[in-house]
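Moving on, here comes chain A:
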Amino acid sequence: MTATDWATAVLMPLGALFALTGTIGMVRFPTLLGRMHASTKPDTVALVLILAGAAFQLPDLRSALPLALVAVFQFMTMPVLAQTLGRVAYSRGMVVSEHLVTDELADDLAKREAEEGRAAEDPRRAEAP
Partner candidate 1 sequence: MNLLLAVPFLVPLLGAALTLPMRRAPRTQQVVSALTLAIVVAAAAALVRRTADGDVITSQAGGWPAPLGITIAVDPLSALLLLVSSVVLLVVLLYAIGQDIAGLSRAMPMVFHPIYLVLTAGVCLSFIAGDLFNLFVGFEIMLTASYALITQAPTRARVRASMIYTMVSLTSSILFLTGIALVYALTGTVNLADIAVKLGDAPPPLRMVLALLFLVVFGIKAAIVPMHFWLPDSYPVAITRISAIFAALLTKVAVYAIIRTQTLLFSRDDVSGVLLWMAIATMIVGILGALVQDDINRIMSFALVSHIGFMLFGLGVGTVAGLAGAIVYLVHHIVVQASLFLVNGLIRQFVGHTSLRAIRGLMAVSPVLALLFFLPAMSLAGLPPMSGFVAKAALFTAGADAGGWLLYTGIAAGVATSLLTLMAIFRIWVRGFWGEPLEDMIEARDQLRSQGMSGGRLLMTSSTAAMVAIGLALAAAAGPLTDFAFTAAEDLLGGGAYIESVLTGGES
Partner candidate 2 sequence: MSAYRAPALRLLGRLPTVLWLTVMWAVLWGDFSPGTLVAGAMVGAGCYAAAKLPHLPVRLRFRPLRVAGLVGHIALDLLLSSVHMAYHTLLHPARVRGAIVAVPLRTDSDLLMAMVSAGLSLVTGSQTIELDREGGVIYVHGIPIHDESDVPKLRRSVLRTEEMYVRAFGTRDDIAQFEAAERELAGAGAAAEEER
Partner candidate 3 sequence: MLLPVILALHAATAVLLPPLVRLLGARAFLVASLPPALSAVWALSRSPGIAAGEPAEASVPWVPALDITLDFRVDALSLAMVLLVSGVGAVIFCYSAAYFRSDQAGLARLTSVMVLFAGAMLGVVTADNLFALYVFWELTSVTSFLLVGFDQRKDAAGRAALQALITTAGAGLFMLIGFILLGQAGGTYRISELVADPPVDSPLLPVALVLVLIGAFAKSAQAPFHYWLPGAMVAPTPVSAYLHAAAMVKGGVYLIARLAPGFADADPWRVLVLAFGLATMVIGGWSALRQTDLKLLVAHGTVSQLGFLCLLAGAGTHTAAVAAIGALLAHGFFKSTLFLVVGVVDHQAGTRDIRRLNGLWRSLPVTAAAAGLAAASMAGLPPLLGFIGKEAALEAFLPGHSPELPPLAAGLELAGLVLASVLTFAYSARFWWGAFGDKRAAETDIEPVPGTDAGGEDGAEPRIPRTRATPPSAVFLAAPVLLSLCGLVLGSLPGPADAIAAAYAAPYSDHGKPYHLALWHGLSTPLLLTAVVIAAGAALFRWREAFARLQGRAPRVISAEMGYHLFLHGTYAIALSVTRRLQTGSLPAYLGIILATMLALPGVRLVTALATGEVAVPSGGDGLRLWDTPLEGVVAAVIAVTAIAALREHRRFPALILLSATGFGIAGLFVLHGAPDLALTLILVETLTTIILVFVLRRLPATFSVRAPGWPKRWMVVLSVAAGAFISVSLWLMAAARTAEPISLGYEAAAEQAGGRNLVNTILADFRALDTFGEIVVLLTAAVAVASLVLLNRRHRVVDEPSADEEQIEEEGSRR
């Protein structure tokens, strides 16, 4: 066992552990957003740890470079996914309010709608634009 082996031996199970808790969360959380929080992000951590562990087993830095690229890629794409999913989940009414302490987006939307409604009722303003 060399030092690199030890590094791998630590990093990889740790990563796997994150992945495991993430997927457990994905199964156990009652809400969609909860499941997303619980899984997507620990997954990223898990992946980075495992890739780091794998990198230690490679002979040189050059062959490890692609692993780094994958990690960077994961960092770049994960938020995009998370945001898209969040927006869609919300717009589809899948965010259940009873699991929310507060929902300021709903408040703002209601406010905006009310304003637009007033605009529609007011003939002068409707013709104005």
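Heads up, the rule we're going with is that contacts are C-beta pairs under 8 Å (C-beta built on N, C-alpha and C of every residue); 3 or more make two chains touch, one makes a residue touch a chain; residues count from 1.
Picked so that all candidates are chains of the complex that A comes from, given by their letters.
Because the structure is predicted, anything quoted here is derived from the model rather than measured.
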{"item": "Chain touching chain A (counting every copy) in this complex, out of 1, 2 or 3", "value": "2"}
{"item": "List of chain A residues in touch with candidate 2 within their complex", "value": "18, 21-22, 24-25, 28-31, 33-34, 36-38, 41-42, 44-45, 65-66, 69, 73, 75, 78-80, 82-83, 86-87, 90, 95, 99-108"}
